[in-house]
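All protein chains but one are shown in place.
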Amino acid sequence: MMKYSELTLLREGLRGHTGWRRAWRAPKLKPKYDVVIIGGGGHGLAAAYYLAKIHGVKNVAVLEKGWIGGGNVGRNTTIIRSNYMLPVNTRFYEHALKLWEGLEQDLNFNVMVSQRGVLNLYHSDAQRDAFARRGNAMRLAGVDAELLDADGVRKLVPGLDFENARFPIEGGLFQGRGGTVRHDAVAWGYARAADAHGVDIIQNCEVTGIDIANGAVQGVETTLGSINADKVAISVAGHTSEVARMAGIELPIESHVLQAFVTEGIKPLIDTVVTFGAGHFYVSQSDKGGLVFGGDLDGYNSYAQRGNFPMMHHVMAGGMAILPQIGRLRLLRHWGGVMDMTMDGSPIISKTNTSGLYLNGGWCYGGFKATPAAGWCLAHTIAEDKPHDLNAAYTVDRFYTGDLLDEKGVGPNPWIQ
Amino acid sequence: MAGSSFRLPSGGAIDRSSSLSFEFDGKSYRGFQGDTLASALMANGVRLFGRSFKYHRPRGIIALGSAEPNALVEMRGDARREPNIQATMVELYDGLVARSQNRFPSLRWDVMAVNQLASPFLQAGFYYKTFMWPASFWEPVYEKLIRRAAGLGRAAEAPDPDHYEHTHAHPDVLVIGAGATGLSAATKAAETGARVMVLDEHAALGGWLNHEDGEIDGAPYKAWLDRQVSTLETKENVEVLKRTSALGLYDDNMVLALERVSDHLPEPLAGCARQRLWIIRPQKIIVAAGAIERPLTFVNNDKPGVMLASAAQGLARCYGVAPGKRIIIATNNDGGHRTALTLQQAGIDVAAVADARETLSLCAEESQSAGIAVHTATMPQKALGGVEVSGVRLRGLTSEKTLDLDCDVIAMAGGLNPNIQLLSQGGKRPLWQEDIQAFTAEPSDDAISTVGACRGIYNLAACVEDGRLAGEAAARDLGLSSTAAPSVRIEPSAIDIAPVLEAPKPPGTRGKAFVDFQNDVTAGDIRLAVQEGYESVEHLKRYTTLGMATDQGKLANVNGLAVLADARNEALPDVGVTRFRPPYTPTSIGAFAGHHRGKTYQPIRRTAMHSAHEECGATFVEAGQWLRPRYYARPGEDMLTAIKREATAVRASLGVCDVSTLGKIDVFGPDAAEFLNRIYINNWLKLPVGKARYGVMLREDGHLFDDGTTSRLSDDHFFVTCTTANAGRVLAHMEHASQVLFPELDVVFCSATEQWCGVALAGPNSRAALSKLVDGADVSNDALPFMGVTETTIEGVPARLFRISFSGELAYEINVPWGAGNMLWRRIMEVGAEFDITPYGTEALSVLRIEKGHIAGSEIDGRTTAADAGLGRMMAKKAFIGKAMANRPGLTAASRPALVGVKPISTHDRLRGGAHFVAAPKAREQESLGWVSSTADSPAMKGWIGLGFLKGGTARIGERLFATYPLKDEMVEIEICSPIFVDPEGERVRG
Amino acid sequence: MAKPIYSSPLSHLSLSPRPSEQTAETSLADLGRVGFFHVLARKDKAAETAVQMGVSITPGQAAHLEGGGVAFPTAPGEWMIICAASTANEELSRWRVQLEGAAYISDQSHGRAALRLSGPYAARLLAKECTVDLHLSHLPTGSFAQTQLAGIGVLIHRISDTPSFDLYCYSGFADSFWHWLTDAGAEFGLQTYQKDQADG
Partner (left out) sequence: MHRIPCPWCGARDESEFQYQGDASVRRPNPEAENSDMSDYVYFRENPKGWHLEYWHHVGGCRQWLVVERNTATHEIKSARLARSGPEER
């Protein structure tokens, strides 16, 4: 790998950038790998990187049906945080947040981790108590959290409507270490670093079948031919059900569309991430200047990567309800991504009944922040053939036993999660 | 030149008799009605409109209309300040104020232009490679700098004062674009009687017709245009929407369009919206959105003075403005020559045409014979000049000879891109047409057709015919016309165009050739991205930001693909295209949000007694969409004092509380009891008529869903109540049960929530008060015992009395028809006067129920089970929804936190909801044993009490633990107790 | 005992009666109380109920009832019957007897507010929120639609071509619904009033 440093930057600047090399190779597909990872999203690429770097498993291929980062890692609203209530989740997402905190140096790639804080607004005493329960759980687990009253919120985000709101703002739960990360760069940074450890990143290679014999995985069928592999991991986010079906697995997952929106670039307006749960709206400002915002799922099974007007309307109305000064800012683009929604809102990182086949999925709309930890845990689970403590609870079994991890308490109705 | 007039002596659709004054960057100018801000400034010799995003390079206009990437200005001021508005889309009005943006201190002297000096180091993707040292510098230093430098305009600092609205429309035929093609389609469809809607972005309809002279059906363009428009506008079955942009094509062919109702005015007229979002569901869509000209890629092609040929032509023809004094046209097709001739006819000096094609076309010969020098096989190598263009260096494509010419405008004619943005939003790949060197898009659906220039048909007569056929076909499909379908469809004919968009850059040439003007993406950036492996078109876009600016690549995308194809050594169509997304043009958030904001963001539900509460001095609180009295403060009282007084009064004498918001459902039928038996965990078959029972429902997954009391009014009539928060969900759940799960049951039901309003009359004196209230009914303990129900009248109004109690006191719920609510409240206050009756709100209600250990929303948080909440014993043997799943080990584990009461050891200590139970008094790294769900400052218990869920549950009654609230650094020593603090034996409610 | 006095969910607005000289082209009235009954046919008894009611079931089409009142077939086996407030009690008793064994009736006379929107801009005004096509060709006089306007469930009954619509919404929403209508009508100079007894 060509290291990025002040020196290389200076040299290339002066010689017209003729010396920059490829960030990752375009290797020829080999007939056999120790590990094949299906899905070149954030998770798949991170898993490949940690497999090679931590576990020394370097004969790895990441197979991506399109271009790496073209899935949800490249279309999400970039929020990272570890403000979860259930201990299993708090621990896992805090591990992710710690990895984010050192990621630039680790990858030698600026993924622009920006710990500008994440603020969740509350509008009633009951909501405050529910947030406090979560914040206190975080603090007990050693994670930062603050409970702000209305004045505290006003200081942080002066443009919020404190005068005329239908649901007056009483305060907010704030995690200062939360923030945003430059989403595409995460895919590219992991790809480049994994590639440097010898991982083959194969684009435009869709997996069409998973070969299993005698209860053990043998390899995969792809649009570029069959590949043998000792171990295969599924890490395809919104397409988890489709790919798992190739191995005969049915999951407690539905695929749903989540939309995202970006405005034209403007000078700095909002310095933190604000979420307005009562109005299905959350917003941050990208370094480029666009307000990036989103809301709830469109609310029906879909693989369409685009949304419809009802949710769009809800989101904008929610935005106007708390930030009435954004009325004249203009929407530049909106798009959708396909979410792998589990029935309790928490993920699955586990072995499967097929030996050598691993599953990472069910990330719902929250898997971007998980990326480093999901990759890290998946790599561990593959390399050791058993889960790490951090992901031991993220199994499919919990839906039978009832040991659910339902942060929101809405039950098995993904469309209203 | 600045200051001198570029207004042509004649021409343009402007009203020269109405002169308007306006301001740009603090300086006053004059223009005419019919001008845009751009044309008026150009007429005044202003060419510098803005600074680019990254390098802060000076920029002028390039395109006219919504494709303009450069001339973005800040409009209006204060709360109406609008950033990034295309000067080319702003209609001039008297008193208009605009400013340039992204510059300091002024547009001409922008210090940030030093970025250009650093530009060798600001190549595409430089962010990802740098700012990493030292690690701690990214957020506090680098990111702040980057954020400040980024972004273009500034948002308003106060709430938007204007009003927005939506309107739904259902035309038979929607025509998008009112150029020659669209108008012809609309006219034809309208003739058949179809309901037609035709919309166009501009105030003036006609599209390209306004740019040229010619004849259609023997009439001059202008006459033809006026006739079409006036016919359409007078037809009752036609709606013509000007200033209206189609934004997106959504599922089931819904189209969103934005009408700029008032943006051409200083302020919206009274009662009128600033903008209106049209939500259109047409049967048929005809896309006649025309085509957009392409720029050419050469060094310094971003200097003010370099513009599209169509823009130069539009300035002259639509606004009577000379784009400059001396013009050189660079073209790869006949379009440039047509512009040359049109401009020359308008009296503008066209010095030369550089034509990339090797041979002279007929059109090029016309230029020549008009005295314009034509250089074949020639492209501009570089624009010359300082801030603005002062000349061009032409270079032969084969001869490599260069020629410097003076000029102040370089007009680029790179061929046309059919305007396929709307059509490809659905994700369908555009198709490359070799014949016209451009992409077209096939509609995804029979209900949509694309016509005219939008389909690559550039011959005007053919466009008009194409539109006509489409209008007729739409009517035919709708059954409104019986004409036969034509046997052949008009197809685009090949055009004479040189397949080059980028001028060769001889080795050693310095300077930047721009592809995406606004985002400062150069041809060099694209090649660098490919070199680094970001060669997929989507990677290229994200790495360089090509096509990500406010114009979404309307000008940049195809030119970018040409460079990409060259760098990858592939054919242009083989490198793929990025995905178009809505909206077609940037659209205000206010317009999408629509009317409902501020207090009307969501409807407010008022109970029947709302006015009475107002008179009693209630402070209201949102309960979902309802407003409920939270407390009734007396003068000088704060909230906590009022709550305590109210709660005390209930326990001491008498209180009244509006409980109208509870969900109420009338359930009828021989199988009503069986139905309830299946949806509640407890038994209903044997409930006698005239009795109420507390019921609990589970979700199918075994968790607590809702609770409430349900009464049997007759054998086959039950009256279900559920919580305010869940009223809608419970009804839906019951509809699922009856329509989907148990259709065999003979049961019907409907909501009665707003048929009946209700109050709780609670306190030891409630019976005495009630007996005075009712028209003579016997309400003694014998006649109406605990959980008894009876029907009577109050002042002649039918009333239902329920002897139920949430507060734990002797209490009644009284229901009367909604319209009698105020009467009921007034009567209760009258009969209660002797008992010092106290209205109480939701806060006191909550105190009372916590004292009594009744669960509510905070305890039913979607994760708790009936057993967790101490209701496990209610689960009957019979089958009911949720039973099987409630028996899973995870839901029955003994270690699950279960409901307990909790009180501080020291009566001075306060308990807070959301605190956690821990074993030891340290703030961190402690296992949470459970949490406090609800708390109250209890007058009855003389201190704080709470309900919570604790591992081990009631088995731990008597234990001392800690309630910790690290968010406030609080640690309170507590004792676990029974959740029922007041009257555990239930004597009061039965008394 | 005096005849019970009920108030409309909009009585707090203190609307004035219709001006004798009507200036407004487009107007909105609070119709006050009406008789409103939700008829729920028992399982497999929708047809029998229809016969008893003397109506044929055409979804979307209001049916006039013998003896007064209108019935809206709002769902399979369900109708809303609307009649004048003055006869509501008698009508309710009559229907309970007539439909005995075939259907149940939930009295909703207080559950709904009734408004009338009339005049040339009436459809244009409703179209600001109404996702259902209100064009005469689609919603002719005498037909109705149950839908949502401004987040509020509304039954829209077209009563004349002019156009004129009767609107029924849940009582708790009446105030919000009214305010939305008057806001949306501002640009059309909407006039508001309370229906006086003499009004049809």
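Order as written gives the chain letters A, B and C; numbering starts at 1 within each chain.
Note that contacts are C-beta pairs under 8 Å (C-beta built on N, C-alpha and C of every residue); 3 or more make two chains touch, one makes a residue touch a chain.
The model shown is predicted, which means the values in this text are computed figures rather than measured ones.
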Where the missing chain makes contact, among the chains that are shown: A, B, C
Chain not shown: contacting residue from B:Leu741, B:Ala920 or B:Ala955: B:Leu741
Residue of A:Glu12, A:Glu254 or A:Asp287 in touch with the missing chain, whole complex considered: A:Glu254
Residue of C:Thr87, C:Thr147 or C:Thr182 touching the missing chain in the full complex: C:Thr147
Contact residue for the chain not shown (choose from A:Gln259, A:Thr272, A:Ser302 or A:Asn360): A:Ser302
Residues of subunit A (touch criterion as defined above) contacting the omitted chain: 239, 241-242, 245, 250-255, 299-304, 308-310, 343, 399-400, 412-415
Touch residues of subunit B, complete complex, unshown partner: 250-252, 254, 279, 281, 700-701, 728, 732, 735-736, 739-741, 743, 879-880, 883-885, 887-888
Residues of subunit C (touch criterion as defined above) contacting the omitted chain: 59-60, 74-76, 78, 131-132, 145-148, 153
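Just so we're on the same page, only the chains that are shown with their structure count from here on.
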Mean-CA-position distance for subunit B and subunit A (Å): 23
Contacts with two or more other chains, residues of subunit C listed in rising order: none
Multi-chain contact residues (two or more partners), subunit A: none
Residue ranges of subunit C in contact with subunit B within the complex: 1-9, 12, 33, 38, 40-43, 77-78, 103-104, 106-112, 124, 127-131, 133, 135, 137-138, 150-152, 170-177, 179-180, 183-184, 186-187
Interfacial residue positions of subunit A with respect to subunit B in the complex: 4-6, 8-10, 13-14, 16-17, 20-26, 66-67, 69-70, 74, 87, 102, 104-105, 108-116, 123-126, 128-137, 139-142, 145-147, 159, 161, 164-167, 182, 184-185, 188-189, 203, 263-269, 279, 285, 287-289, 305-306, 308-309, 312-313, 316-317, 319-321, 324-335, 398, 400-404, 406, 408-412
Subunit B - residues contacting subunit C, complex: 165-170, 195, 269-273, 279, 281, 595-596, 600, 602-608, 610-611, 626, 666, 668-669, 716-717, 743-756, 775, 793, 795-797, 817-823
